[in-house]
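Removed from the display is one protein chain of the complex; every other protein chain stays in position.
First chain written, first letter: the chains are A, B and C, and each begins at residue 1.
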Amino acid sequence: MIEKERARRIYQNMNRIRCFEMKAVSLFESNKLRGSVHLYVGEEAVAATVCSHLSDEDYIASTHRGHGHCIAKGATLDGAMAELMGKATGYCKGRSGSMHIADLSKGNLGANAIVGGGIPIATGAALASKMQNNGRVSVSFFGDGASNEGTFHESLNLAAVWKLPIIFVCENNLYGISVPAWQSTSVKDISVRGAAYGIPGVTVDGNDVEAIDEAFHTAYERARSGEGPTLIECKTYRWLGHWTGDPQPYRTREEVEEWKQKCPIKRYRSKLLEEGLFTAEELEQIEKSAQEEADRAAEFALSSPDPDPASLLDDVFYEGGDAQ
Amino acid sequence: MIEKERARRIYQNMNRIRCFEMKAVSLFESNKLRGSVHLYVGEEAVAATVCSHLSDEDYIASTHRGHGHCIAKGATLDGAMAELMGKATGYCKGRSGSMHIADLSKGNLGANAIVGGGIPIATGAALASKMQNNGRVSVSFFGDGASNEGTFHESLNLAAVWKLPIIFVCENNLYGISVPAWQSTSVKDISVRGAAYGIPGVTVDGNDVEAIDEAFHTAYERARSGEGPTLIECKTYRWLGHWTGDPQPYRTREEVEEWKQKCPIKRYRSKLLEEGLFTAEELEQIEKSAQEEADRAAEFALSSPDPDPASLLDDVFYEGGDAQ
Amino acid sequence: MSIKTYAMAIHDVMAEEMRRDKRVFIMGEDVETLGGVFGCTRDLYKEFGTERVRNTPISEAGFVGAGIGAACAGMRPIVELMYMDFTFVAMDQLLNQAAKTRYIFGGNARIPLVIRGQQGIGRGNAATHSQSVETFFMHIPGLKVACPSTPADAAGLLRTAIRDDNPVMFFEHKALYAGKGEVPDDPDFTIPFGKADVKREGTDVTIVANLLYVGRALEAADELAKEGISAEVIDPRTLVPLDMSTITESVKKTGRLVVVHEAHRNAGWGAEIASQVTEEAFPYLDAAPLRLGTAACPLPFNLELENAATPQVADIIKAAKTVLYRE
Partner (left out) sequence: MSIKTYAMAIHDVMAEEMRRDKRVFIMGEDVETLGGVFGCTRDLYKEFGTERVRNTPISEAGFVGAGIGAACAGMRPIVELMYMDFTFVAMDQLLNQAAKTRYIFGGNARIPLVIRGQQGIGRGNAATHSQSVETFFMHIPGLKVACPSTPADAAGLLRTAIRDDNPVMFFEHKALYAGKGEVPDDPDFTIPFGKADVKREGTDVTIVANLLYVGRALEAADELAKEGISAEVIDPRTLVPLDMSTITESVKKTGRLVVVHEAHRNAGWGAEIASQVTEEAFPYLDAAPLRLGTAACPLPFNLELENAATPQVADIIKAAKTVLYRE
């Protein structure tokens, strides 16, 4: 059983992510928000549970589907929503949008719009932690589709030979856009690929907070004790289209409905009530405040200014000298 | 036991490769030959045995260490040596040298100076064979070091999901230049990586013709019958430096000596005599004519003209129209 | 003639060529049931099956390389890259393998391979999904480079690309897909590579542009006309081979050159054109050629910033006036 404070954080973050994303959808649909926005709805258990183990000093590298990781790793919904809307008050001053959102101050090395692009970067952060012997751990999130990119292979091998403190978390939501995993990925359980690097590989139900928690706990301890990386595959499902307006010819309505029945938030809610860790009122309070926070974030973002076009060429390079 | 004619071809080709390479070394040392020349001495059993199964219609894609594959796949020593010397009579008109030597007329898709660069190309040739349903098989040769490149991963996954008629032959000579496999490669037996693609992976003694033959035979049948790829790892050893003049600080003289005792040619020679398949005289004849062929090739190359500088811009593009 | 969108023109040529030649096939991410993220392969799998309209794993180096191998082995693959920015993950297969194979094999290989996909701004895709990367493929020899700006050019150039026995990089533009235009119905309609298109004749200044910027250059020319300035607008259509003579002749006539592209200005292909024109028509030049291109920063997500980063019609007008000393 997960400790109460962490359980609260997990449940809070799942709800914050869900509310944030549904808000983003409605802003998109009313043309207040544009661009490529990849939604995490249905997969919240993974980010919320994994990040509940991490401190601000630990690193994550995320994906094109990055809001969930960003929020769970400590972002405010205000800054995140403002970034999605390209506002000056966003985490990246409106330059990154949804696909590249990052908050380095919380150890988030960024969403990454290049599939597989963030895996080597997370690996490098883990290398730094090992060399600095500072006990920090890195988590590399990526999808089932990404596990077929060369960077996946190169990074897992590097991390394994160097015994780096990193956990590779594959969010297998059964599709890469329209391509079902069976059509693109030569193994049913991506976790078996751990064997190719001599590291543990484990598959868990990615909609089950406690299953993720257990697997991640083991991997985290392994990483911290210098034994090296672990590959954890979380089987889950993306409820919404790959993009807003995706006609989704590649899957049936029934399949989607079935997975909605497996809602990770509802599921954990029942669990928490069952365990008697929280009362229904407490949980409703959490849900309500998540919703309020998302509403406020939308207002914040809507009322925020655009970046000044005169700032266009700022920050291409750091202008200071040697940082030492 | 291997059929007599194929056994002869294997023994011949091992000797042809050895004599060719030793000749190249001596030409290099007398400044008649320049550039990057990566020698295959000690590893001849792999190319000779694998290619003994292939017809001119089957494809191979080779590596920077490509003379052995080129010769075993049917190249004349004349054309190969002329190419190493950059002569107009070489397989590639002197443009490729050792590192990119190719002979498409024999199904050799080329040496490839980019480590891992040829693996996707061999995979594509296999895709063509499958689509054309012509029964051809592809072989992708690569080293232990190359098995850590992203292209290895992407190609094996592609070949597995598409069930392509291809055999991936990893020549594990224990080093990638100076880096021992244990330092760069997260698994002891690279063949275990087959599991990451749901395909068979097998490790054999790469200095043992019959062991290679058996594994390759199975893989070849599997490929031909539409069941898809196999990964075969051949453990072997490079006798000479990675380049001529390599100081080899990364390995001991003893280690090299030990492996020279395991000479694949001597070993197969004993085997053939033991089995009574050939007489000593017959084998000596094969050895002698290999040597003569190499000597003649050197003369041929030495007396061949350089390409005409006026041809510099020829062949960048094919100038004809639609090939149909 | 039929009226088609740019996307449909591409779609139809692929279908026609696949009907004509069974060696032609398509592979790429999401090309099957989804019909490609931009719809260029919509429903093709229904007619041609999923062997010839083949979904790939997300493994660009792998399947670009597979395209090379398949081309060497007698097929004529069309490889779709969802965004041409993803050439970066397949760069070795493109620049070291596809581009060089024929030459370094002594001419003993033909690689009838088309790598096509879209690039550019227009959908708020930000830094890694909005780049214009055609210049790279001009710098390293061995690949042909086509950049259609209209539905007809898309059709004619794509058919030429598919029938060419060399590797062709085919750059579409996301913001052009929905645009409509007339496309010849002739199933053999091709546009030869290396033949620039004079989109508008003029006498005062030559404007060279490609892809999205052909339209913007034409808009600028309309505005300039109102002020009595006659601009000639040229679309090179292919950068390799490059029809310099049409451009140079034009500048000999006008004495002034502006090149505008969405690729970054710095070391972009405009510099090559400007340099060649200067070399070949120096005595005719009344002003230094000017180049416009994307600013020296990654493309920002925010739309105002994106506009500030990329050349606008007003910038083209201003550049034209500058070379005419009318400012």
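Some notes on this structure:
Quick note on the criterion: a contact is a pair of C-beta atoms (placed from the backbone, for glycine too) under 8 Å apart; a residue touches a chain by one contact, two chains touch by 3 or more.
Fair warning: this is a prediction, and the values are worked out from it, not measured in the lab.
Shown chains touched by the missing chain in the whole complex: A, B, C. Taking the complete complex into account, A:161 is the one of A:161, A:179 or A:283 that touches the chain left out. Annotation: of A:114, A:215 or A:301, A:114 touches the absent chain (contact as defined above).
The chain that is not drawn here is touched, among residues B:149, B:208 or B:287, by B:149. Checked against the full complex, the candidates C:1, C:296 or C:314 give a single residue touching the omitted chain, namely C:296. Contact residues of subunit C toward the unshown chain are 61, 85-86, 88-89, 91-92, 95-96, 99-100, 103-104, 126-128, 131, 135-136, 138-142, 263-264, 266-272, 274-275, 278-280, 282, 285, 287-291, 295-298, 300-301. Within subunit B, the residues in touch with the undisplayed chain are 34-36, 86-87, 94-97, 99-100, 113-117, 145-146, 148-150, 176-179, 183-185, 249-250, 306-307, 309, 311-313, 316. In the full complex, subunit A makes contact with the omitted chain through residues 59, 61, 90-96, 100, 102-105, 109-110, 112, 114, 117, 119-129, 131-132, 136, 138, 150-151, 153-155, 157-158, 161, 314-318, 320-324.
Methods note: only the chains that are shown with their structure count from here on.
A centroid comparison over C-alpha atoms places B as the chain most distant from subunit C. Spacing of subunit A relative to subunit B, judged by their CA centroids, is 45 angstrom. Chain geometry summary: the mean Cα position of subunit B and that of subunit C are 39 Å apart. For subunit C, residues that reach two or more other chains under the stated contact definition are 56-57, 59, 61-62. With touch defined as above, residues shared between interfaces to two or more other chains in subunit A number as follows: 148-150, 183-185.
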